[in-house]
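Certain chains of the assembly are absent from this excerpt, and the rest are unmoved.
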Amino acid sequence: MYSVNVRDHFMIAHSFKGAVFGPAQRLHGATYVVDLELRRPELDADGIVVDIGLATDVLRTVLGELNFRNLDEESAFSGRNTTTEFMARAVFDRVVRRIHAGELGLHAHGLSHLRVTLHESHVAWAAYEGALPAAAT
Amino acid sequence: MYSVNVRDHFMIAHSFKGAVFGPAQRLHGATYVVDLELRRPELDADGIVVDIGLATDVLRTVLGELNFRNLDEESAFSGRNTTTEFMARAVFDRVVRRIHAGELGLHAHGLSHLRVTLHESHVAWAAYEGALPAAAT
């Protein structure tokens, strides 16, 4: 299995609901340094997993929709705790939608799996990984 | 699959037995920077993999039992080479025992896999990963 990974980051405010979160129930924030790993079993004719320029652009676009925001006020996350692991899945889903929309180009046709990791500090990170879902028809 | 990772470290002395270890047969030591990765297929109702505060505490407790010690004198490791990969498994097993004892709380019920990585320098690390064993009854 081949992998290619690109990295970018975004910075948000949010708060959590539930006693399990302790002081993180207060409004605070985080920098998330994001790794987007794209996997496929074989390289394409150009010898690549994906057009790394397009992958970088897609990740920047997805994170740009979240960057410099208060997630508590984003309707997409209404009623949810925007934990690091939840946000890893949110980024995963948004990347998938853009792949299905063709934003990674023809080179993306062989992709089989994605992994999104959000590093929230030097001592903690969370991730979501899974098979690339088939596009709805 | 979702993952959450917490990091801590411990510092030990030890020596190895066997020609394969060369000069590491002498008494020496290591800093191990430890990543504990906890995995589960779905988030719980709070939107988390595990209570990250409890996970941090459990890792600190497990490493605290090993920190600032000469592993050659620990009866738990008698007759064994406490290599980095062996210690990754030892930390894995001790974390599992504490999960079974309930120290990660109710949020840990959905955990399915663990991975423990010990970074011993900027050029070497070792890991042990596996399914979370069922608790003995």
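Observations, loosely collected:
As written, the chain order gives the labels A and B, with residue 1 at the start of each chain.
We adopt the following convention: a residue touches a chain if its C-beta (ideal position, glycine included) is under 8 Å from a C-beta of that chain, and two chains touch if they have at least 3 such contacts.
Note that the coordinates shown come from a computational prediction; the quantities given were computed from them, not determined experimentally.
The complex is a homo-oligomer: every protein chain shares one sequence, and counting across the whole structure file gives 6 copies, of which 2 are shown.
Throughout what follows, only the chains that are shown with their structure count from here on.
Subunit A meets subunit B in the complex at residues 18, 20-22, 80-86, 88-89, 117, 122-130.
Taken in their complex, subunit B has these residues touching subunit A: 1-8, 43, 46-49, 51-53, 56, 105, 107.
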